[in-house]
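The structure that follows is given in the form of structure tokens.
One protein chain is absent from this view; the other protein chains keep their places.
Naming follows writing order (A and B), and every chain is counted from residue 1.
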Amino acid sequence: MRGATHAKWTACAVVVALAATACGGGGDSGSGGSDGVVSSSWGDPQNPLEPANTNEVQGGKVLDMVFRGLKRYDPKTGEAKDMLAEKIETTDSTNFTITVKPGWTFSNGEKVTAKSFVDAWNYGALLKNSQKNAYFFEYIDGYDKVHPVSGTASEPSLSGLKVTGDLTFTVKLNQKFSTFPDTLGYAAYAPLPKAFFDDHAAWLAKPIGNGPYTIDSYTKGSKMSLRKWADYPGDDKAQNGGVDLKVYTDNNTAYTDLIAGNLDLVDDVPASQLKNVKSDLGDRYLNTPAGIIQTLAFPFYDSDWNTAGAVKVRKGLSMAINREQITDTIFQKTRTPATDWTSPVLGADGGFKEGLCGDGCTYNAAEAKKLITEGGGIPGGQLKIGYNADTGSHKEWVDAVCNSINNALGNDKACVGDPTGTFADFRNKIGQNKMTGPFRAGWQMDYPLIQNFLQPLYYTNASSNDGKWSNAEFDKLVDQANAETDKAKAVSLFQQAEGVLRDQMGAIPLWYQNGSAGYSTKVSNVTLNPFSVPVYNEIKVN
Amino acid sequence: MPEPQPYDPAIAGTGAGGAMDLAISEGSSLDGGPGGLPKDPSEKARSLWSDALRDLRRNPVFIISGLIILFLLIISLWPSLITSGNPLKADLSKAQQGSSPGHPFGYDPQGRDVYTRVVYGTRTSVTVGVCATLGVAIVGSFLGALAGFFGGWWDSILSRISDIFFGIPVVLGGLVFLSVVTGSTVWPVIGFMILLGWPQIARIARGSVITVKQNDFVQAARALGASNSRMMLRHVAPNAVAPVIVVATIALGTYISLEATLSYLGVGLKEPAVSWGIDISAASNYMRNAPHMVLYPAGALALTVLAFIMLGDAVRDALDPKLR
Partner (left out) sequence: MGRYVIRRLLQMIPVFFGATLLIFLMVNVMGDPIAGLCGDKACDPATAAQLSKEYGLDKPVWQQYLTYMGNVFTGDFGTAFNGQKVTELMASAFPVTIRLTIVAIVFEVVIGISLGVVTGLRRGRPIDTLVLILTLVVIAIPTFVTGLMLQLVLGVQWKIISPSVSSEAPFNELIIPGLVLASVSLAYVTRLTRTSIAENARADYVRTAVAKGLPRFRIITRHLLRNSLIPVVTFIGTDIGALMGGAIVTERIFNIHGVGFQLYQGILRQSTQTVVGFVTILVLVFLLANLIVDLLYAVLDPRIRYA
């Protein structure tokens, strides 16, 4: 036993020694100026970093730094501006001729040509490559051949894409889509270098693109170092020496690291810390609108929810939700009560219309109760709001919404939250039409167009029409809007369609989500774009 | 000194004895400690268990813990005795506020009265804690004692099964076993805790029984022809139960918290269920700004665990003849 006693004392000594070295820890700070490196919080991307396979913000952050497409959405206004596109011409909203600007290269020196785009799009669309954003190419002619609903592809590439010169190619769509050029800022449409196809594994380990940054090193699951690409041909050059993305499993920890001075930028301030933001960060806190809206969708496949009276019930429920109070208290003003079904980032010209929802989205407990009673009461007697428990903290706001409804109806148990354990399970229930009550629906725009807020969500059988809402009048107006070449007229038609959605209360709009971010004294000129992603290339290191 | 009689098939069959620590064998050979056997022949008729019960009634620790538990029981059954509030009534405009007249514990993140919720949460939390602990303790110590007492194949099979159960992550188990349950009663949750909780107590009980059965008094009883069940109940169990009690009383607190973890995963109790665990976990995020929302339900949880730790201590003392 003497040996064991010794071992114990040795262990103690080790602990003391370790504790002592722990006291010596501290953050390192890089040099300032245009060489300074920004350290920023990051979440592990959920998919391999292929442009057509990245459908969430964390992977999107990297693509936004490493790639530039034909168009780029202005970080401030969200307007689609030409980036690599010299010009995009059409006469019939179906056939487009695209000319790529000369002088662009990938960071490995390879020229960006028309072929770089066509190959990338064909890769993204081909079923065999199982790219999750393949549906972005669905409007291009020949999509049904390379991406059939069942079976295997009968063609290797999209017949609608043709390289007509070194820097020109044509796109033929399978329907009229006047705003198609404006969608081309989405990452899925990025060009890809030959290296992507020649040695795919190596490319995935260290992606090569044509954006203002190059990837210096990438340790999956923990860190990615991006450095300024000195020879970047674009005019949105990086204003800093680089960005280190550090993976955090919890945004609270990232925030704590920020206030401890170990991190420069956190682009997702946890709701529980919002009360401390002023004292912790002063004015180094951003809270700006992002193209995200949260709604409650209804299961229209459930006959109880698809009656004439149910319209009144849905409207009543919407009026029973005190959006103002919930966004103030639960979200600390990082959400804005919704008054239409789009997003303020579209701007009035883009189709955002404040107050379009009218009374239906204004809290009025008495009227709410009256409408619900008139409509025959809540189907099934109890409202169960479905959400998934594993991502985001939905429980808090769902409970708050339920409490608001319960207070309006004077019944403690009129509404309860109904969690599902995992996101996949939640999506399965939705996909298999198994929801029995309203459920949370969120929409983050792919591109800042009013079309993107309406068609994928409410058009009959559209890809993200989770509630299976269907209305012939709405569909007709959307079709007309898509065929309309005059932008203002198209927007007005979309708004008319939105009016149909309002009258039927096809989904309850809850609130617009803001992007929130906090940053250290080391950096300045920090902004968030309409996709709530920091505009990294403009950040200055003091 | 008597050479221990190995009747464990796993131990049986050894030819030569292993190296023995002198100090221990010296100690045990000198005094032989027939701990379980009554010294006075006149007391022979009374079992150790009834002795223990008599001891307990005189122990102030037992009385205090009993009173606390009785109080918790009454609150569980009739929460309205000490509060007139409604635990579900939410006024979001008062969210996170501290104490005010009529609302001594303040408000929670949804603007509900913390005091009322603590009182109403007692039923769920105490039921979950006590029933899960009892279930785990009974199943675990039974299987553990079997494995430890008989050894051999019993031990191999039971221990390996417990190893597999140890391997099931709580999150996975919860999502699989509880996601099919939609009601808001506590029983599926308790059943789940017993299902995943027994291996720990089983290991502890097994280890304890393996030690105790080496004691001379157990060997003596066996030599006297006592049956297996008699030896287990009379001689092994009372001497092996202490570690089980300790682990069980602490586990009681962790089960109350585990209930909240399951709710957090979306598979435990659903709204509008009220429990300490759910409230603690909902308020945890706000510890920096409104610690009262965590501390009051946590205090109730601590009081409950305290009562049961005291109860466990008292029971253990009563069962230990050396303390008489």
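Everything that follows uses one rule, which is that a contact is a pair of C-beta atoms (placed from the backbone, for glycine too) under 8 Å apart; a residue touches a chain by one contact, two chains touch by 3 or more.
In this text, all values refer to a predicted model and were calculated from it rather than measured experimentally.
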item: Absent-chain contact - pick from A:Tyr73, A:Trp443, A:Phe494 or A:Phe531; value: A:Trp443
item: Touching the absent chain when the full complex is considered, from A:Thr249, A:Thr307 or A:Gln382; value: A:Thr249
item: Residues from chain B at the interface with the omitted partner, ascending; value: 4, 6, 10-14, 17-21, 23-28, 30-33, 156, 159-160, 163-164, 166-173, 175-176, 179, 199-200, 203-204, 206-208, 210-211, 214, 242-243, 245-247, 249-250, 253-254, 257, 280-281, 284, 287-288, 294, 298-299, 301-302, 305-306, 309, 313, 316, 320, 322-323
item: Interface with the unshown chain - residue positions in chain A; value: 1, 5, 8, 11-12, 14-15, 18-19, 21-23, 25-27, 44-48, 55-56, 127-128, 130-132, 134-135, 138, 147-150, 204, 219-223, 247-250, 252-254, 256-257, 259-260, 262, 390-391, 421-428, 430-431, 441-444, 456, 463-464, 466
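In the analysis below, only the chains that are shown with their structure count from here on.
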item: Chain A and chain B, separation of their C-alpha mean positions in angstrom; value: 47
item: Chain B partner contacts - residues on chain A that touch it in the complex; value: 252, 270-273, 275-276, 322, 325-326, 329-330, 388-390, 393, 395-396, 399-400, 402-404, 406-407, 412-413, 416-422, 425
item: Residue ranges of chain B touching chain A (in the complex, touch as defined); value: 86, 88-93, 95, 109-111, 174-175, 179, 264-267, 270-272, 282, 285-286, 288-289
